[in-house]
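Complex shown without one protein chain; remaining protein chains in place.
Our next item is chain A:
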Amino acid sequence: MRTKGTAVLTGLLALGTILGAGACAGNKTETASGGSGCDTSKGRLVIGVIAPMSGKLSAIGLGIRNSAQLAVEQANQKCAVKGYQLTVDAQDDEANPDKGAAAAQRFADDPNVVGIVGSYNSGVARAIQPKIAGSKLVQISPGNTDPALTRGADFATAPKRQYDNYFRVVGTDDLQGPFNARYMVEKEGKKRLAIVTDGKAVGENMATQFAAEAKRLGAEIVIREKVNENDSDFASVLTKVKAEQPEAIYVGSEYHVAGPLSKQAKDLGLNVPISGNDGLFDPQFIALGGKDGDIATSVGAPIEKLDSGKAFVEAYKKKGFSDGYGGFGAFAYDSANVLITSIGKVTAKADWTGAPAQRTELIKEVQGYRTDQGANGTVGFDQYGDSVNKLFTVYQVDSGAWKDMTSGEFEAK
């Protein structure tokens, strides 16, 4: 009895350890072969990419990697950084903060790395920020939407810049959650709302911001529940939600939870729209069970409607990547281009050494960057490192595909 008990216990412990450490890493390093007639005599500069390229968010992560790759290859063809060959070093963070921080540390220690495009998950960024602060390595995120990353925990009342080397090209949850709520309550006329989150900090924050604005507009939050992210059976939670007769369900999570949840709600006879933030805005949401009428808000304008966005989509398709650009590819493309333009300016003054002083100079270039010709339109940063482009778009599933409904900026009333 005793031996067996111990064995089981040890087994479970071992299991925990192995899981904690994460299964073997599927890191991939891809290099761009620019190869055109540019002068690359001064060597090679690396743009680091940190994104979830495997696991449940891989549709987003691979889109980020490929889009950064595309920007770098275009830059190499145009000789955008004179004297240097640019390459991409993409590291898979598996949406795991430890993996992301380890990759960031490696990038920070490597003088050839000029900057990081990443991460997608705010939780990963939180682990990366302190690792690279000392080395002044610039980081531009194509997907972090947690407002605390730039403006601190008291972002609403006493915003304070957290790291001068951290930037992002997307709008934040404190705007996106209320933007979503306003659409659901005012445009869709939903007054009884249910909230389901996956318990992660980001999902919780979004839901809280959503709930606050919805209540202010006179809607009622009839129930708020959490599900386990690894579950595939949401029938129990949805039965509970159904008893409260909501008119819509706001899901504070990503497509891998929201898609099946949408289908299972319908199966239970709870045929109401699912709404959520940018994590839902991916074709995979529909493949996994998202139904017509479901809603997602996302950052930026629909890229198919901008000339510069269309150019990105065409170039991406021409490349023949096996995965789509996803909801965040265009942002990764813009992030990479910020880095490429800025490094071009810095290396025009002096050869790249990777010294902290030169990295600080790069941060200044990034801070001052501004264009309205990005794949998402305007790209630039305010005094906190946040994007000046605070545009959001509402998308709705229509005949099995995402369709943009309306775009706008959120202004608190």
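Just so it is clear, a residue touches a chain if its C-beta (ideal position, glycine included) is under 8 Å from a C-beta of that chain, and two chains touch if they have at least 3 such contacts; residues count from 1.
The criterion applied here is as follows: contacts and distances are computed from a predicted model.
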Protein name (UniProt record) of the chain left out of view, among "5-carboxy-2-oxohept-3-enedioate decarboxylase HpaG2 subunit", "Succinate dehydrogenase iron-sulfur subunit", "NADH-quinone oxidoreductase subunit E" or "Branched-chain amino acid ABC transporter permease": "Branched-chain amino acid ABC transporter permease"
Touch criterion as defined above, residue of A:A201, A:A243, A:A311 or A:V388 at the omitted chain: A:A243
Given A:C38, A:M53 or A:V313, the one touching the chain that is not displayed: A:M53
Chain not shown: contacting residue from A:R161, A:K263 or A:K364: A:K263
Touching residues (missing chain, whole complex) on chain A: 1, 3-4, 7-8, 10-11, 14-15, 18, 23-24, 26, 53-59, 199, 225-228, 230-233, 235-237, 239-240, 242-243, 256, 259-260, 263-264, 267-269, 284, 287-289
